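A single protein chain has been omitted; all remaining protein chains appear in their positions.
On to subunit A.
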Amino acid sequence: MAEPFLSIQHVRKSFGPTTVVQDFNLDVEPGEFVSFLGPSGCGKTTVLRMVAGFEEPSAGKIVVAGKDITRLKPNQRNVGMVFQAYALFPNLTVAQNIGFGLKVAGMPKADADRRVAEMLDLIKLPQMGDRYPYQLSGGQQQRIALARAIAPKPKLLLLDEPLSALDAKVRVSLREEIRSIQKRLGITTIFVTHDQEEALSISDRIAVMYSGKAEQVGTPFEIYNRPATKFVANFVGTLNVLEGTVTDAASGKVRVNTQEVALKGKLNGSKTGDKLSLALRPEAISLGRHPGRDSSLSGEIAEVHFLGSVIRVRVGIGGSTVSLDTFNSPAAPPPAVGEKAEISFSSGDMLVLH
């Protein structure tokens, strides 16, 4: 593993008596794109602001490229930041906005102009240099905010929910644009979001946060398929949770409602009689029996939603309902509500949440 470029070590932040971030640790490699994902109020912005220098950690330290920057002022850190609310300077043109950091740094005007033009090309708004921010759409303003942040070639790029004020279509296209620019420039980036799809689709790694702590740090694939805690499992993706009771810890048998499933090797440490939450992703469940899926439960079709290529079916099993998706097939009409149905899955896909 390469030397981390950004290292956040045992960082804590309290405002008066309330601790908002506790023992936060994260190493980010050079050129990596890491997302902070978590519900509103979990401390994502606070961690980002400590990296930017707007808040001082109550404890712990932040190291960038081997240098402790914990006590540096924001204007000494050479960090780029994009804010949720665009924050373009309303009195300056687009070109002056992008050139602001260059001018402050004392770059000669000719060089600065060249760099601004380069940035305008990068964000695909080459004609917009003379416009004022109020003449632009939200998506354009946010691209300019991005160009302004990266124009001075910062060591780190921080983005705090940069897409949440935009409408859905722009949000998707802009997040891909941000990712491709980030890859091209190879700039180490932290991206804050509360939108799990956003985080899953563009990150190298995700730090899932909950009440001031990093619950799990991992690749999108790991976070989605092997959530470490109940919170992560629930927050990332759709999850079907079934309550079960261990009937035979030795052979791994668990009773769900009145039926039994075998979960060999998954119960680590549970005793007979323990209550467990079992979780399954919708795509891990099929309707009917299938070869290769070793477990099954029977129930009754509760709801059918025809969504076009996908049909989302909800099956009642005892007191709980599970969602699953099947592909539309012109030859076979979807099941009807009230029919008896059997669902099958591999016990290996079952997540046991403690």
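Some notes on this structure:
Quick note on the criterion: a residue touches a chain if its C-beta (ideal position, glycine included) is under 8 Å from a C-beta of that chain, and two chains touch if they have at least 3 such contacts; residues count from 1.
Here, contacts and distances are computed from a predicted model.
Only one chain is not pictured, and the protein name UniProt records for it, out of "Spermidine/putrescine ABC transporter permease", "Sarcosine oxidase subunit delta", "Succinate dehydrogenase cytochrome b556 subunit" or "Carrier domain-containing protein", is "Spermidine/putrescine ABC transporter permease".
When the full complex is taken into account, the listed residue touching the unshown chain is A:Phe54, out of A:Phe15, A:Phe54 or A:Phe306. When you scan A:Thr18, A:Asn91, A:Asn268 or A:Ser329 for touch with the missing chain, the hit is A:Asn91. In the full complex, subunit A touches the hidden chain at residues 52-54, 73-75, 77-81, 83, 85, 87-92, 100-101, 104-105, 132-134, 148-149, 152.
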